[in-house]
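One protein chain is absent from this view; the other protein chains keep their places.
Right, chain A next:
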């Protein structure tokens, strides 16, 4: 039945008018839609009036920048406070913890003004974020504190080293000798948070409550068909066959993936790590239990990922190709699966765990849903993968969800700003502050010891989880060669080139990208 939702429409019109006139637009935990003029000062959207340090703090903060005025622009990606402060049926997402933390920080340091980087295209792909950051850095308007998926843009020399700061006390936490003591050991050497010298360049704030992404599935549909959601990669294809026969869309990729490309979530979470883990006896050169960027680079140069030579490498690519040829429905690139999902026509949908709260509040969905970890590839598909290990209960050493960098080009000539940025990061990582954030968001874990676990995760964390290997399958090491490799992959998936040509070309591109990266980063390959 057609519903004329005039209230919603009037609100939308009003919101459009506000955006058009340059006033603050809506921002939330998903896409921010503000314009360039909307880097609002934190105090403009303040709702709390926090006045004191968190309980247990007695060390006392130092004066920042000798009391000189500092404006610190901060990007917390999906964790920025929402502009709306009261939930409504039309706009139910409200997130205010980080605003309260910023307010309290500014109260402690009246010379520091925190501004939110609301122009960041949160929710966009990594290459689009890189483009935005490049522009902002060139203009000198990039946030001093920003989110870049840890060390994702290491080759651009954007990151301020944080090792020295992490060795100093966090003055906002009582009895703290070193800021790094607040974090579990595995995070201080996490391969996504350190540079090629293993020095930290990103501070972890919150963690995924297990894998980073999951498959949201139509519980009612699976029950009505008498099948279980897939536990591994092969079961997913078995389920998909039946679901297709019954007229359903078996699987929809994450909404932002609209091209045939390598490096998407199926490679990152279901396939790549398990092929890469089978090579760890050779690729983990320093035997520290994880394969970092330099080790991956070295293994690439040693030809261990060469699909022209190794059957296992060919098999890895074939499994990625399967998703496009056997799983995705025709026309997937031009389809918005939101409505079919809400109408119960899509059986499984790939989505981040960060979307749990939004899905819980999804008023359009007409069925019960569940979430499972992205199904890992096992030996039932290929003997070339490592055995998948599972936890008895709960996740094990989950990866960072939000980790924050200080941008070197922005602070290098501004010691006051650098000091303020480090101080705010220290304040943000006070366990009580992290607890406030994760309890309000409800679906993530704190990255510091002693932080709270949200009660909404109780059932979720009773599950057994696949332990993600600390190794990944490399694509290209530079953006330029990444585009070339994706093009070759697309041609192969579409049948425009044959296996032999693709495997040879992929190796050629990978080798070229490795050489370019070594040269650009001035990496010493002696002994390789």
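The rule we apply is simple: contacts are C-beta pairs under 8 Å (C-beta built on N, C-alpha and C of every residue); 3 or more make two chains touch, one makes a residue touch a chain; residues count from 1.
We adopt the following convention: contacts and distances are computed from a predicted model.
Asker: What does the UniProt entry say the missing chain is called, choosing from "Sigma-E factor negative regulatory protein RseB", "Heterodisulfide reductase subunit C", "MxaA protein" or "Big-1 domain-containing protein"?
Answerer: Per the UniProt record, the undisplayed chain of the complex is "Big-1 domain-containing protein".
Asker: Touching the hidden chain in the complete assembly: which of A:89, A:330 or A:383 does that?
Answerer: Spelled out, the listed residue whose C-beta touches the missing chain is A:89.
Asker: Of A:457, A:485 or A:514, which sits in contact with the chain we cannot see?
Answerer: Touches the omitted chain: A:457.
Asker: Looking at A:121, A:370 or A:442, which residue reaches the missing chain?
Answerer: From the options A:121, A:370 or A:442, the contact with the absent chain belongs to A:442.
Asker: Which chain A residues would touch the chain omitted from the figure, given the whole complex?
Answerer: Touching the chain left out of view, chain A contributes residues 1, 3-8, 48, 50-55, 86-89, 92, 96, 100-101, 104, 184-186, 357, 360-361, 363, 394-398, 432-433, 435-436, 439-440, 442, 445-446, 449-458, 461.
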